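Got a structure here, written out as structure tokens. Questions coming.
Every protein chain but one is kept in place in this view of the complex.
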Amino acid sequence: MNITKNIHEWLFSLMPATTASIVEMVLIAVVYLGIFAVAGLYLVLLERKVAAWFQLRLGPNRVGYQGLLQTMADALKLVSKELTGTIKADKFLYNLAPYFVIITALMAISLFPFTQEFQAFDINIGIFFLIAISSIGVIGILLAGWSSNNKFALIGAMRSGVQTISYELSVGLSLLTMVLMTGSLQLSQIVEVQKHGWLIVQGHIPAVIAFMIYMIAGTAETNRAPFDLVEAESELGAGFHTEYSGMKFAYFFLAEFINMFIIASIATTVFFGAYLSPFGITENIPLLGVFWFLIKTLAIIFLMMWFRWTFPRLRIDQLLVLEWKYLLPLNLMNLIIMALMVLLGLTIQF
Amino acid sequence: MSYFSDIYNGVKTLLTGMSVTGKYFLHSRKGAITQQYPDNRATLQMFERFRGEVVMPHDENNEHRCTGCQKCELACPNGSIEIIWDRQIDPETGKKKKMIDQHIYHLGMCTMCSLCIEACPTDAIKWAQNFENSVYDRTYLTRVLNKPGSKLMPGVED
């Protein structure tokens, strides 16, 4: 994009190369932070609206036009609230935990190709990096539950550990199934391959199965219902963040929604051709890629919200049974079928 | 093969559930059951038997129907009604007669059981359909039902 190129040249003409690149990185980070704080807030609003429409309600409609400023007001309230905590909490870990969760959530965002050029960090181990970074967040949750010196929080944190360790496998394996077709972990390469048809079309049956497994495991990764055992408000009150208030709670809350965005973005990139338009209808306007990317991501996010507002929660042992007895064997089988398909050239390409 | 049929049946029930919520999602525009109170205050009409608070209707001559018989006070299970009465000389007949001075109603203690209204032989008190009963000070919840200077409607006692 021209404007970024101009800024880039201007920065490098102004100062030595090292300083300039550092300044550039900081600028990009700030822009991303800003965009995703707002995106997170509006996802919260979307969630509340969608929930309301499922439940015969209207949802927030008082602050701003149709409640558009509702979450802004909520964020303001959370910022101004007193930070409370338990007396015997491990203060250092207690304060550290929210940052683990929010920072890992924000780090993952830099990888996504919103358009051909609009991608902050095109690393050649992209998918691997995403899976790695998304499992760091659970450390924050474990720390939060452990350090807040509350039994309910501890139970929630331990559940979170069990859950994330199990479902990491399925997320990884289902993405690996798709990687078999692309032959690359780099996200831009993955999109490049999809110019001959989205991967879910290219890989047909195994790809659809992989997508279903990915959606289930991804929902579990973000600790959302029906896998919200970590919070499980009817069992544990609020789970791991029972003792958090104010902005620290907001970090957890925001991270949950940004994580949802990340899971949906990975699905968009790997299964649905990221910024590519359907049948290449707007291929000559690259900027519309953002639009297509967001449309696909929001559709998947909507699917996750639909899950959340329909299904009951699983029990902890059923959660593990689902992963180890159903998802994992199916996933391995699927991986072999996909490998055979790629070997025999049975994929569909346009 | 029950392993795969279990998965198939399980997924089918999940999709059925999603179709139910999905149907409501599509009809969410007209299906919303939210009452947007207080926006709808103008159109919000309680049923005529709704028990809001006990009132004593007065006619245009500032006359009520309460004879001060205290049946409502006796019927009340929690002492919400207090009647302060007096024997005064009726100006028309010249006889001494029981007349109410104040009919005090403690809304804060009332459980809306309707026993007082059933007990009243002259229909002096009845339910109002008012439902916005909250006040800033609980002394406001103690109300004197008969208006100042009001008197008994003639002919009620007969």
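Letters are used for the chains, namely A and B, taken in the order the chains are written, and counting of residues starts over at 1 for each.
By our rule, a residue touches a chain if its C-beta (ideal position, glycine included) is under 8 Å from a C-beta of that chain, and two chains touch if they have at least 3 such contacts.
Everything that follows uses one rule, which is that contacts and distances are computed from a predicted model.
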Chain not displayed: protein name in its UniProt record ("Beta-ketoacyl-ACP synthase", "Methionine import atp-binding protein metn 2", "Alpha-glucoside transport system permease protein" or "NADH-quinone oxidoreductase subunit D"): "NADH-quinone oxidoreductase subunit D"
Absent-chain contact - pick from A:S21, A:Q55 or A:N95: A:Q55
Listed residues A:E9, A:D122 or A:E233, member touching the removed chain: A:E233
Residue of A:K151, A:K195 or A:K325 in touch with the missing chain, whole complex considered: A:K151
In chain A, positions touching the absent partner: 51, 54-57, 151-152, 155, 225-226, 228-229, 232-237, 309-318
For chain B, residues in touch with the removed chain: 9-11, 13-14, 16-17, 19-21, 33, 46-47, 49-51, 71, 75, 77, 111-115, 118-119, 127
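Going forward, only the chains that are shown with their structure count from here on.
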Intercentroid distance (Cα basis), chain B paired with chain A, Å: 52
Parts of chain B lying in touch with chain A, wherever the complex brings them together: 7, 14, 17-18, 20-22, 24-25, 28, 31-34, 36
List of chain A residues in touch with chain B within their complex: 50, 52-58, 306-307, 309-311, 326, 330
